[in-house]
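A protein chain is absent from this complex, but the other protein chains hold their places.
All chains are identified by letter, namely A, B and C, in their written order; residue positions are counted from 1 within each chain.
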Amino acid sequence: MIDIKISSEPLDVQSCIAWAMSPESGGIDVFIGTVRNTTKGKQVVRLEFEAYESMALKEMEKIAAYSLAKWPVHKILIHHRTGALSVGEIPVIIVVSAAHRAAAFDACRYAIDTLKETVPIWKKEVFEDGERWVAAHP
Amino acid sequence: MIDIKISSEPLDVQSCIAWAMSPESGGIDVFIGTVRNTTKGKQVVRLEFEAYESMALKEMEKIAAYSLAKWPVHKILIHHRTGALSVGEIPVIIVVSAAHRAAAFDACRYAIDTLKETVPIWKKEVFEDGERWVAAHP
Amino acid sequence: MKILSFGIAREIVSGPIEMSLDGDVSVAMLQTKLSELYPGLRQLSSFVIAVNGEYGQPERIVRNGDEIAIIPPVSGG
Partner (left out) sequence: MKILSFGIAREIVSGPIEMSLDGDVSVAMLQTKLSELYPGLRQLSSFVIAVNGEYGQPERIVRNGDEIAIIPPVSGG
């Protein structure tokens, strides 16, 4: 089972985990991305996330489908937030349940690593004195 | 920072995660163990966990301290439950926060793998027609 | 043909792009064309073209009516 979402509303960790739990599962791995207060030593005021939503949903779906095909996992959830996020808020949450923990860890890590490489979502770091699109320039 | 607990009360995922979040952290990995309804094809009625509590706390503390020393992680929480647990309940939760996700994943996986090897806690599987201490016999 | 752009690419092209295609135009040709029109795109670590919400192989021919998007380096998560 797959649950994919892009939302401008705060992500709800508790309900994401509840969705992934099942009597067949013995292990759940959860990755929660949070907005950090600094990047390369500079104070971050907020992050702004923008998505090419229709394509991003498709790419997230591919990651989830591949995870289910490659590892013996039961459920995978990938939720990503858009808009302006303050320090401490949650841009992304991934939850994977499996009978055994190794598959849950492997698939969860694959999912976040791949999301950061393929899913058309962009973040701008906003500082006191300027802003910067992450990874845009060499 | 380290938070270690053994408790006969239900573990609270939400408050464990809240404890680990901080403005310095960019990634949190959470492992949640859950009671599965079957083991080797047999229906499980419940699991019963027993701990040598004083020693288990020390071993859990060692795992956490080693994780903080080995990986650049900020906080690690390891909570384990004891007593009788039904299918779907949570025997163990581990939460690791770090500036970057790789350290959080590595430390979280190390922690659960090592916990299962070194921490003096035992589980008995209870079936309709009998029971069995896990891993006791060859 | 309308071309979508996102993130820093959206700021570089500043506003919607309308383009009409003469003959067979590949993704690679479109990339070259866009780099000429918007030199700021050449300063990026990379940019690729998506066609109808899928990453476009360089040799893929785009058609009027396709949804084209300029994808600068992604940075979600």
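One rule holds in what follows: a contact is a pair of C-beta atoms (placed from the backbone, for glycine too) under 8 Å apart; a residue touches a chain by one contact, two chains touch by 3 or more.
Please read all numbers here as calculations on a predicted model, not as lab measurements.
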(request) Sort by label and list the shown chains the missing chain touches. (result) B
(request) May I ask which residue of B:M21, B:A64, B:V92 or B:C108 touches the chain that does not appear here? (result) B:V92
(request) Just the residue numbers, please: which parts of chain B touch the chain that's not shown? (result) 33, 49-52, 54-56, 58, 80, 91-92, 112, 115-124, 133-138
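The criterion applied here is as follows: only the chains that are shown with their structure count from here on.
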(message) Centroid from C-alpha atoms only, then distance chain A to chain C, rounded to Å. What do you get?
(response) 25
(request) Would you kindly tell me how far, in whole Å, the mean C-alpha position of chain C lies from that of chain B? (result) 48
(message) Where in chain B do residues touch two or more of the other chains?
(response) none
